[in-house]
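Missing here is one protein chain; the remaining ones are kept as they sit in the complex.
Chains here go by letter, A, B and C, matching the order in which they are written, and residues are numbered from 1 within each.
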Amino acid sequence: QGTKENASAYNIYLITMDQMDQHWVNVDKGAQKAAEELGNVNYKWLAPDVKDDAKQIESINNAVAGGADAILLAANGPNAVTAALKEAADAGVTIVYVDSAANFPAVQTLATDNTAAGTTAANVMIAALKENGVTSGKIGIISVNSATASTVAREAGFRKAFEGTSFNILETQYCNGDAAVSKDMSANFITQGVVGLFGANEGSTVGVGNAIAEAGTGVIGVGFDKSDMILSLIKNGYILATMAQNPDVMGYEGVKTAYRALNGEVISPEYVDTGVSVLTKANL
Amino acid sequence: MVLFIEKPFKRLMRIRGIGQVLTVTAGLVVLSIIFGIMNPIFFSSRNVANLLRQIAPILLIGIGQSYVLITGNIDLSIGSVVGMSTMISATLMTKGINPWVSVLITIIACLGVGLSNGLLVSFAKLPPFIATLGTMTIARGIAQIANNNYNTDSIGEAAQGLRDFFYYGKTFGLYNTIWIALVLWAIFNFILTRTKTGRHIYAIGSNAEAARLSGVNLVSTTTKAYLVSAFVSCVVGLITTATSGMGTMDAGNSYELYAVAASVIGGVSTLGGQGMLFGTIIGASIWGVLQNGLQFAGAPVAIRNIVIGIIVVISVLLDVIVRSGRGARKKRIESTT
Amino acid sequence: MVLFIEKPFKRLMRIRGIGQVLTVTAGLVVLSIIFGIMNPIFFSSRNVANLLRQIAPILLIGIGQSYVLITGNIDLSIGSVVGMSTMISATLMTKGINPWVSVLITIIACLGVGLSNGLLVSFAKLPPFIATLGTMTIARGIAQIANNNYNTDSIGEAAQGLRDFFYYGKTFGLYNTIWIALVLWAIFNFILTRTKTGRHIYAIGSNAEAARLSGVNLVSTTTKAYLVSAFVSCVVGLITTATSGMGTMDAGNSYELYAVAASVIGGVSTLGGQGMLFGTIIGASIWGVLQNGLQFAGAPVAIRNIVIGIIVVISVLLDVIVRSGRGARKKRIESTT
């Protein structure tokens, strides 16, 4: 299984969906921290250049070929990577999911429960609308695309919370995470008279916030993820709240879990919800 | 309207490609009416203002691509230059550099890409497709490396003026973005139709060798077209920065193809020598109206792609058919002289 | 090695474009050595097997693009056909249709795109860039609409045979994917170099009018090239389905450009008439080695893009310089005769 830089050290690889989001950078930071603390770990981040199932599978294969003892994986989708993971497991590689799991057994999943987080987002929005005396109207959702499991789950959780209300959720618009495109789509939604807008990831949320900032109407914006830009939109009151994940926790705990598993410890629980914190102007 | 003053009208009708422009203008009107009937909001003043602002960036990159296509070349680096522009400008601003200084540096960097394109194509004589495929990849890499491989933070309060200037502000009741597009359109249309450089751009696209023998400088003319393309892409990148208030590495993805579509729908020939920027306005508008109208109609992305693909093919097919018809007529005319 | 037996060697050296191929082969060797030194794992048998499997899809689409480029055209629809293929095949399988029947239907659908491309370009005489830009958008739309705008579910246990056939299985110690690529390469290389159709493909790329006057049917020959391109793209789509065990709407994005890069690095001329599939193997390998090696080297995506862009430009620039140098030398020789 390849040569090791440090014979007694474990090779641990982090494989994310791509390298574009600050989210992944934070997972990497957490993982790095844990690796440093542990000492005898060779840690490496293998990021595909674009978000693409085939490329993620290639990265998994590369990690195995590179002598991985453990892989921390943020799976693009639940099914695409399973066969590659099976090959990896057959080669004796320990698998830990961070951020999003696949349909293949692993020692642990450290992730945001996206469905639950979507529901939380919806509840924050409903409460705020109620406070404003709004109990019906149109709601718009901007998401990345219909192919990303985590954002699809957030969308589903969000929609579920609105069941039984007299709000009407419009056809979801996909901006591929491009904040400028999201801004256009949000503006179109506002023209259509929505009372609430939900951005399902960082780029989508920035677009939502900018559109509300411009329109200056009483549309309630709720978003996902934490970035400097989103925080400033919240501070200025354009976005009511964002669901901040804890990617650094995923990375940090993920590496520790992998290390323990490699040392033969039995890991439980199987699923760790790293949780979201609802960030609002009040708690910043 | 002025059009109906007989002499200019006649002259207008003789411009090559005007047929295509008139056809697609009619198409644009029909499309708008359909969307308007499907959803009355479509014609609300708010949506019209919005729609125009959404069309503006496409018009801008369309202008750039039209310039390059008319010289008989192509620019695949447009989308990456948009990304590079937004990332460089936003990164500089987050580092506390004055917004307008940042804009200046960004423009210089983008013009560097245009210059490389022009020289690779006209001086080193690389096939334009390959030369700009290479610069497309490199420019995207620069966009990514600008802020050390991640999207930037907010460009902050200091940049509010810039954000208003490029996107959020209004002048005489119209969004500044629209004004920027219109003013640049007017300038570049003027250059293309009224100056020597414009004339030479058409000439080298029509017959580069004949143009060269008439004393036209191929290298400088081709490079000017690529510089225009890089410049407008840069402006679109700045608009993107203003819109988002931050820099996104992915910004502008595939814009080069939208730009080809807008140009070609508007009657610019990919074989060079033919086209006008008025057509590019129509092409960009059709593109924008489709995107906006199909969202209101609740059409899924798949349908939008199919509709747009079909419109691209049909509009060029129409042009080919019309031209071959005219060719036949031309032959007949000759036989009687 | 066989190369050093004098006669075949001399013959080899006379093949057009062999210079470029040898240059980039040397480049590939150097690149591999560098990566091997940087990371000993690079040459582990596991990584080599893996790397070869990663090169296979690029080689396949490279073959298709090379065919089309040699006729003097271009195929922008390759990536979308890959997406269409994976979505159609996976959707059918999730609906319980026999995997091999699904494969057959998928191939027919993809060949439909190839046929449209061929006819639009050679019969309707659309510029190939525009025609395939249109079909690119439409095919992507079809990929999206296939499963109602969602990625498919798992193609299930029934498809395990198919997944092994296209991706996971091994034959004689090599992954099947590699065998598929090699067998198709051998077949299409044979067709291109040893058959009438192959000769016609080179002839129309070199001078379409002269070829027509020599009795070559432009429509059928061009269409055959586009059919090959659609077919290999379809196979890559099936490999993608087998790899993922599901269909992803986005699959194959930008592959048409990778295919151009692999072809051109391998010495295929975008102006038509020149190139060989042996070069395409080298081009695809360079591409794959760069991706794999740079990832192991921990280079951020930005650096990868910049390196790849520079390699594309330089490899074509080299070709242009070598050719013009050779032209100059030729002149000197001839002036003495």
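Heads up, the rule we're going with is that contacts are C-beta pairs under 8 Å (C-beta built on N, C-alpha and C of every residue); 3 or more make two chains touch, one makes a residue touch a chain.
In the analysis below, contacts and distances are computed from a predicted model.
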According to its UniProt record, the missing chain among "Sugar ABC transporter ATP-binding protein", "NADH-quinone oxidoreductase subunit M", "Pimeloyl-CoA dehydrogenase large subunit" or "K+/H+ antiporter subunit F" is "Sugar ABC transporter ATP-binding protein"
The complex has one chain that is not drawn here; which of the drawn chains does it touch?
B, C
Using the document's definition of touch, tell me which of C:117, C:223 or C:274 contacts the absent chain.
C:274
Which residue of C:61, C:211 or C:277 touches the chain not shown here:
C:211
Which of B:27, B:99, B:141 or B:205 contacts the chain that the document leaves out
B:205
Residue list for chain B contacting the dropped chain reads 11, 14, 16, 194-196, 198-199, 202-203, 205-207, 209-216, 273-274, 330-331, 333-337
Could I get the residues of chain C that touch the absent chain, sorted low to high?
11, 14-16, 194-197, 199-200, 202-203, 205-207, 209-217, 272-274, 330-331, 334-335, 337
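Basically, only the chains that are shown with their structure count from here on.
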Among line, ring, star, complete and other, the chain touch graph is complete
I'd like the Å distance between the centres of chain A and chain B, where a centre is the mean of that chain's Cα atoms.
35
Residue ranges of chain A touching at least 2 other chains are 19, 146
Which chain B residues touch at least two other chains?
149, 300-301
For chain A, which residues count as touching chain C in their complex?
1-3, 18-19, 44-47, 49-54, 57-59, 61-62, 64-67, 77, 79-84, 87, 103, 145-147
The residues of chain C that touch chain B in their complex are 74, 120, 124-127, 129-131, 133-145, 149, 257, 260-261, 264, 269-271, 300-310, 312-313, 316-317, 320
Note which residues of chain C are touching chain A in the complex, please.
39-41, 44, 46-47, 49-51, 53-54, 57, 149-151, 153-154, 163, 167-168, 240, 243-246, 248-251, 253-254, 291-292, 295-296, 298, 300-301, 304-305
